[in-house]
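Pasting in a structure now, in structure tokens, and then I'll have a few things to ask.
The complex is shown incomplete by one protein chain, all other protein chains being positioned as in the whole.
Chain naming follows the written order as A, B and C, and within any one chain the residues start at number 1.
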Amino acid sequence: MEQQLKFAVVGGDMRSANLAGLLASDGHSVRAYALEKYNFAENVTKAFDFAELMKRVDCVILPLPIQSDPDVLNAPLSLNSYSVNEIFNLFHIGQTVIAGKVGNSLFERAGHNGILLFDYLEREEFTVANSVACAEGAIQLAMEELPITLHNANCLVIGFGHIGKLLSHYLAGLGANVTASARKYGDLAWIRAYGYNPANTGSLSGMLGSFDVIFNTVPSRILTAELLEEVRENCLVIDLASKPGGIDFNAAKRLGVKVIWALSLPGKVAPVTAGIAMRDTIYNILSEWGVGK
Amino acid sequence: MEQQLKFAVVGGDMRSANLAGLLASDGHSVRAYALEKYNFAENVTKAFDFAELMKRVDCVILPLPIQSDPDVLNAPLSLNSYSVNEIFNLFHIGQTVIAGKVGNSLFERAGHNGILLFDYLEREEFTVANSVACAEGAIQLAMEELPITLHNANCLVIGFGHIGKLLSHYLAGLGANVTASARKYGDLAWIRAYGYNPANTGSLSGMLGSFDVIFNTVPSRILTAELLEEVRENCLVIDLASKPGGIDFNAAKRLGVKVIWALSLPGKVAPVTAGIAMRDTIYNILSEWGVGK
Amino acid sequence: MEQQLKFAVVGGDMRSANLAGLLASDGHSVRAYALEKYNFAENVTKAFDFAELMKRVDCVILPLPIQSDPDVLNAPLSLNSYSVNEIFNLFHIGQTVIAGKVGNSLFERAGHNGILLFDYLEREEFTVANSVACAEGAIQLAMEELPITLHNANCLVIGFGHIGKLLSHYLAGLGANVTASARKYGDLAWIRAYGYNPANTGSLSGMLGSFDVIFNTVPSRILTAELLEEVRENCLVIDLASKPGGIDFNAAKRLGVKVIWALSLPGKVAPVTAGIAMRDTIYNILSEWGVGK
Partner (left out) sequence: MEQQLKFAVVGGDMRSANLAGLLASDGHSVRAYALEKYNFAENVTKAFDFAELMKRVDCVILPLPIQSDPDVLNAPLSLNSYSVNEIFNLFHIGQTVIAGKVGNSLFERAGHNGILLFDYLEREEFTVANSVACAEGAIQLAMEELPITLHNANCLVIGFGHIGKLLSHYLAGLGANVTASARKYGDLAWIRAYGYNPANTGSLSGMLGSFDVIFNTVPSRILTAELLEEVRENCLVIDLASKPGGIDFNAAKRLGVKVIWALSLPGKVAPVTAGIAMRDTIYNILSEWGVGK
């Protein structure tokens, strides 16, 4: 950003807190709201009157995800609770707002009210940067849980989307034996091109017994009770898929298969990197819309 | 393929010749037509009467690309010349035909005549497998032409599509310093995620002087005379883009920049691998359409 | 091992416990002594009379390291304490004994008494396998401690011995920017050949401020107070060197530099893999000496 802007960072977890510091370090004026528990450096000022804050701000940064429960602002670093709708009430026409995992109703409302609303998750560059942190977090988890090294371990990565691609890449870099699964011929060709063993997500039966760790990235029930029965004793299953997840958790419990459902990894394992991903995406959005030039 | 089929491999270069052998090795009955110059093993029979051949064939394999000049079958291993239209005249209703780089008019005709016509190039798995061979061919070319090792060489890969992705991956595997360029924020994020230096395809000016070799994969005029002037003496430029190519070849000549326009690399550097890619794609097409089951 | 042998696994940590199970899985007869706290599968029998045990054993496995304090057997999984000397008193002439970090005096004694004594640490294959686990453990630690991803982090690896080589390799595989330091021209050439940034261990001053994490592998005081002053705020320092370590720990504390002295990582992060390394080395030793053929 060439020009210095006025940002309001509103709610969110450690990523938002780090984001506020990063924006301030770039010379922007940054006010933090609904982040009272966090101890900011002096270049970030805490704000307490939201309506007042909205009067003099170029861009409002809401959390990822924007809400924890319906209409409840996701604000784990705040002492209070806030209504997303009330926050939207205070945006003026033309207000630039960036948030994460925004539902259709909020987009509609933004459309009616002339609010320029953007979602991180619609930005490919954010998804990629987030997936890097997510893949590395999954590797950390596996290292922590397994009594063997990932080096030379037999790893299955189910799904070859953003996270699947990067997780396979880093696992191979650590010397793991990587099998990646997909359904489309094209994805299977990419899996071969990058040097992993290909498998068909739809026909995993018969091969599951050979893996030390299985990472699922597909958000639909892949590992059914039937398939979980094939899994080797001591095999670790890490589910990276958002709700409803890809594993029959009850069956896993019954069968004694250790499953970790790892959600929101970037914010947990690498909040600074995750904050950087948010910052870069914000700059890209503003730059595309001519804000701050 | 579970079932044994009758294939006619018609025209094409070394890839088609290898393909015929590969299909025969899998137990299929294979007749080769318009491939007289090639010396097949005994499991491939040459055919000389096309009309007769069409009477008893399950699948016809035409070349990639299907034609060299308008209506002229691409048949460098034949002693004769053939009209693509006349060949199409002899297909019966319901005939399965697989070809490469098929134009709209042929697809229209196939539609009218009830011919099941498929194009390799519309198959992602073929494009990927072909890009592997193309990327490796580009590396071979660079090794042959450069008096330095690619290890530690400064390499620019322009464009981050199929070939750009794989070329960057293999160059990095050889220890080159890889810069990859793209236009979209998302592609630039992928470039960073895989560990290459990112550059914007639209603003290469000012950085071109630092590269030992530049690979272009974008089929539009990227390296203009103006940009070519910035290129270091002894820099090698390899253009992998199909017509019209991405380089101002006249300007390069005038400026003394060595440019190699490398087309059809897979067939030249790895005809067997290219034949395997064709075979696998053919099997996938037939399997999706229920042929041979 | 073709032949089934009688092993006594005596003392040691989780690695020894795992080793006992691995040997038993290969069909050997395994007795565990001084490992009472561990709950073995039924193919490993606990022994309680050492003298009796020694009468019918082909190979005795002592811990790595053999002693925790002078003359005290390293036996954290035992309820009792044992004198290494008394254990040696009960070995008969020709007894094969494999232990770790054996001092000269024990080797002398073994020589006088006709005991075939071997040390894991004199075996290159063990050192390498152990270094794999150590390098991966260091990566796990760094992931746990850092609020950023290792991907794209600036990492310094001091020393290019076993651990330095593998740690650099895996860090690069994760997409970190790896600088490795050494003193010899030859090692620096290897560092370049593998594609890392080279640095001279003797002249790190002036560059230390650019790293997010520093791994030391050299067991002599490299990071003096003077150098630690150059380290960036939030930089993490992980010392993998055995005593006396490579860092001025007092100075680090005074300067607020976070240092983790990570010893015995393989047994902590990957006890099964570490047990496998012991087993393979034992087999190699026995095979070279013709035991068990």
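Criterion: a contact is a pair of C-beta atoms (placed from the backbone, for glycine too) under 8 Å apart; a residue touches a chain by one contact, two chains touch by 3 or more.
The structure presented is a predicted model; accordingly, all values stated were derived computationally and were not measured.
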Of B:D119, B:E136, B:D187 or B:D280, the one touching the omitted chain in the full complex
B:E136
Which of these, B:L5, B:L77 or B:A172, touches the one chain of the complex that we don't see?
B:A172
Out of C:F40, C:F88 or C:W190, which residue would touch the omitted chain in the full complex?
C:W190
Touching the absent chain: which residues on chain A qualify?
151-152, 175, 192-195
Using the document's contact rule, name the residues of chain C that touch the chain not shown here.
123-129, 131-132, 166, 169, 184-190, 192-194, 284
Residues of chain B (touch criterion as defined above) contacting the omitted chain:
14, 18, 132-133, 136-137, 139-140, 143-144, 146-152, 170, 172-175, 269-273
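Following the convention adopted for this analysis, only the chains that are shown with their structure count from here on.
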By how many degrees does chain A turn when fitted onto chain B using C-alpha atoms, rounded in steps of 5?
180
From the C-alpha centres, identify the chain that is farthest from chain B.
C
Using mean CA coordinates as chain centres, what's the chain A-chain C distance in Å?
37
Two-or-more-chain contact residues of chain C, please, as numbers and ranges.
151-152, 175
